[in-house]
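Of the protein chains in this complex, one is absent; all others appear in place.
Here is subunit A:
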Amino acid sequence: MAANKRIMKELGDINSQPPAGCTINLPNESDINNWEVTMQGPPESVYADGHFKIHVSLPKDYPFKPPGISFKTKIYHPNVSNDDRGAMCLGMLRPDEWKPPNKIKDVLALVRTVLAAPQPDDAVETGIAEQFKNDKAAFENNARDWVERYAKGA
């Protein structure tokens, strides 16, 4: 199947050249549609010390449909939903913006960029976005606090 072939290719590429700050695992070796990525917070960001587990799910019709990104580690961030889904949906991840030549490593690079520079105007958590815009210090405190609490284990 074309999709599987492409995923295998991407997996091979990403394992030989992992994107910055990311390690990739397949929780279930026989299921190549579900990846587990551990991403280090971008240096010089409030998330720098954290390790975030991100679940990347590749739909059956990947790469025609975008992969789903969900943070398994709680994170205080305007663009990540503060629920058990930990979803992120912006830029190329939106179904109408997604283009098949985008690769998972591009997606991971985007996620990392958004961690380094939140996009409050495109937020899922509007409350956090407001705080980010109006009270940066409080936002950074909260974010660091959450990193301490949730992203330091493992």
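We take it that a contact is a pair of C-beta atoms (placed from the backbone, for glycine too) under 8 Å apart; a residue touches a chain by one contact, two chains touch by 3 or more; residues count from 1.
Simple rule for what comes next: contacts and distances are computed from a predicted model.
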Answer for the undisplayed chain, UniProt naming, from "RBR-type E3 ubiquitin transferase", "Orc1-like AAA ATPase domain-containing protein", "Wnt ligand secretion mediator" or "Proteasome subunit beta", is "RBR-type E3 ubiquitin transferase"
Missing-chain contact among A:43, A:100 or A:127 belongs to A:100
Where the unshown chain meets subunit A, residue by residue
2, 5-6, 9-10, 61, 63-64, 92, 96, 99-103
